[in-house]
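First, the structure itself, so that you have it in front of you.
Of the protein chains in this complex, one is absent; all others appear in place.
What follows is chain A.
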Amino acid sequence: MAHHDGRGAVNTGRETDASLAAAVREDPDRFTDVYDRYFDVVHGYIAGRLDTQAADDLAAETFTLAFLHRDRFDPALGALRPWLLGIATNIIARHRRAEARRYRALARSAGPDVQDGHESRVVASVAAKDLQPRLAGALAALSAKERDVVLLMALGELSHEEIGQALGIPYGTVGSRLNRARGKLRAALEEED
């Protein structure tokens, strides 16, 4: 019986990441199972930072790269989810300008997001909507490193430790970047009109 592991990926309950990774080493064809398990997670993360159209392409590229570099995956250093999101983060880094444009566009308006091509637009609850331009502005103002950690947490739903694995940085560094990033975002939300 499939059930959610609480953060988006479906855990089949039959196989852990470590045993799936081991199975892939034995039989590379099993990598499509990795794809099926984590596609939505990776796509959602990239679509959040760039747009759906880019994610349609770059999510597939993430898995292609992951497959080509599967030997570098070390189960002792963490699970598949942070590993894949780390690769996706590196790919997003090639699109920093598009990402910044997106946040600036969201900061200007909570209206139709024409950057998103066929996706049309997505809007949130009314209460959240009023604050969105501010939040987007604050996001645009973060450093790239701060954005990586806070979005791996918010969109990728990674823990401190997993963010460290995804980015290859120490636990303490994750904490300090995260504090700075969250502090700036909170300040933007709490700002008086």
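We adopt the following convention: a contact is a pair of C-beta atoms (placed from the backbone, for glycine too) under 8 Å apart; a residue touches a chain by one contact, two chains touch by 3 or more; residues count from 1.
We adopt the following convention: contacts and distances are computed from a predicted model.
S.K.: If you had to name the missing chain as UniProt does, which of "SufE family protein", "Lipid II isoglutaminyl synthase (glutamine-hydrolyzing) subunit MurT", "tRNA N6-adenosine threonylcarbamoyltransferase" or "CU044_5270 family protein" would it be?
M.R.: UniProt protein name of the non-displayed chain: "CU044_5270 family protein".
S.K.: Looking at the full complex, which residue from A:48, A:75 or A:175 touches the chain that isn't shown here?
M.R.: Per the contact definition at the top, the residue touching the missing chain is A:48.
S.K.: Please give every residue of chain A in contact with the chain that is not shown.
M.R.: Touching the chain left out of view, chain A contributes residues 4, 7-8, 28-29, 31-32, 35-36, 39-40, 43-44, 47-49, 51-61, 63-64, 67-68, 94, 106, 112, 114, 116-125, 127-128, 131-132, 135-136, 139, 150-151, 153-155, 182, 185-186, 189.
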